[in-house]
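Heads up, one of the protein chains got dropped from this complex, but the rest are sitting where they should.
Naming follows writing order (A, B and C), and every chain is counted from residue 1.
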Amino acid sequence: MPDDPAAHHFHCTDRERAAFEAGIKLGAVFHQFVGLPVSRGNAVAVERAITECVRIQPFVTGAEVRIERAGLPDKAHEYDYRSLTGDMLRVGLTVTYGAAKAEAGILYDEDLAYPLMFLRVND
Amino acid sequence: MPDDPAAHHFHCTDRERAAFEAGIKLGAVFHQFVGLPVSRGNAVAVERAITECVRIQPFVTGAEVRIERAGLPDKAHEYDYRSLTGDMLRVGLTVTYGAAKAEAGILYDEDLAYPLMFLRVND
Amino acid sequence: MPDDPAAHHFHCTDRERAAFEAGIKLGAVFHQFVGLPVSRGNAVAVERAITECVRIQPFVTGAEVRIERAGLPDKAHEYDYRSLTGDMLRVGLTVTYGAAKAEAGILYDEDLAYPLMFLRVND
Partner (left out) sequence: MPDDPAAHHFHCTDRERAAFEAGIKLGAVFHQFVGLPVSRGNAVAVERAITECVRIQPFVTGAEVRIERAGLPDKAHEYDYRSLTGDMLRVGLTVTYGAAKAEAGILYDEDLAYPLMFLRVND
């Protein structure tokens, strides 16, 4: 177990804690950033801000964020941009808690028509 | 394991999955609702909406949300309300995945000055 | 002009102020609530919370919010709900500032494929 001043609030294994922390970060990305105005012109700045917001959260040891450009306009007129949706988000992150590692992210599952949050836990 | 059409995206135990799903819901509550205008007058409606938004998410089997009223004004003048902060949120929820159960929530940890997301996993 | 302790921060007519305040509330509704989990089961609670969040903001004298149900599922399985989008939001609100009245809202403009915020100012 790492040095964690909040450890007394948890009753779970290190692997379960890593999975929990990964879930928090994905829920945060989705619900903080969905809705923001996005176009081809600002997508890089948005990707970078999301990535850096994930990285400063507890026990994150890696994060990558990409906004799917297909369907994003080039801002040809005043109303020509989109609101970020979950379908556009491609996220991968790693949470490390002690010896446990959770690799998680967001992908778009075509069958479910759902931006799915997935998980793999290792130690 | 429950009937889950997305199961092939996961490499983890049922307990780890339950922990992950609980984390997603807490990240969602925090980052979706922090910032909304709140006063003593609308707190009940806000609590109810948050609760019902948690309950419809995958594998949630229970949810309770309370907004701490201490510090909330009574809307005595036009600018007399607050923006919801994490410190005001008291959340408890249960995720059930197969035989595994994650009980998680948000409490305010005075020592860390931090709205902490906690977890207990059972099966 | 109404009794307004912040009046010294404004250099505009009462009608312009009413228009400005109406815009703030619509931007707030869109960007606070887009992304939240919504289904036929929780739509009423969400509509009510949004309405009450608009009503407590400065100079609002009326608000109505409806979530378009077409396309909303009945939660037949775990992943069977949607994230609220701007396209689903039908909002109407009135801001009154002194003798000026701004009637504004969100409608979906099919030609622009855009959730448009509209305005009518009277006095």
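As a working rule, contacts are C-beta pairs under 8 Å (C-beta built on N, C-alpha and C of every residue); 3 or more make two chains touch, one makes a residue touch a chain.
Just so it is clear, the model here is predicted, and its values are computed rather than measured.
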Just the residue numbers, please: which parts of chain C touch the chain that's not shown? 5-6, 9-13, 15-17, 19-32, 102, 104, 107, 109, 111-112, 114, 116-121
Chain B positions in touch with the non-displayed chain are 30-31, 34-36, 79, 83, 85-86, 112, 114, 116
Tell me which stretches of chain A touch the chain missing from the display. 4-6, 28, 32-33, 35-39, 41-42, 45-46, 48-50, 52-53, 55-59, 75, 77-79, 81
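Methods note: only the chains that are shown with their structure count from here on.
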Mind checking the centre-to-centre distance between chain B and chain C? Centres are C-alpha means, answer in whole Å. 24
Mind checking the centre-to-centre distance between chain A and chain B? Centres are C-alpha means, answer in whole Å. 18
Compute the distance, rounded to whole Å, between the mean C-alpha positions of chain A and chain C. 28
Which residues does chain C have that touch at least 2 chains other than itself? 35-36, 79
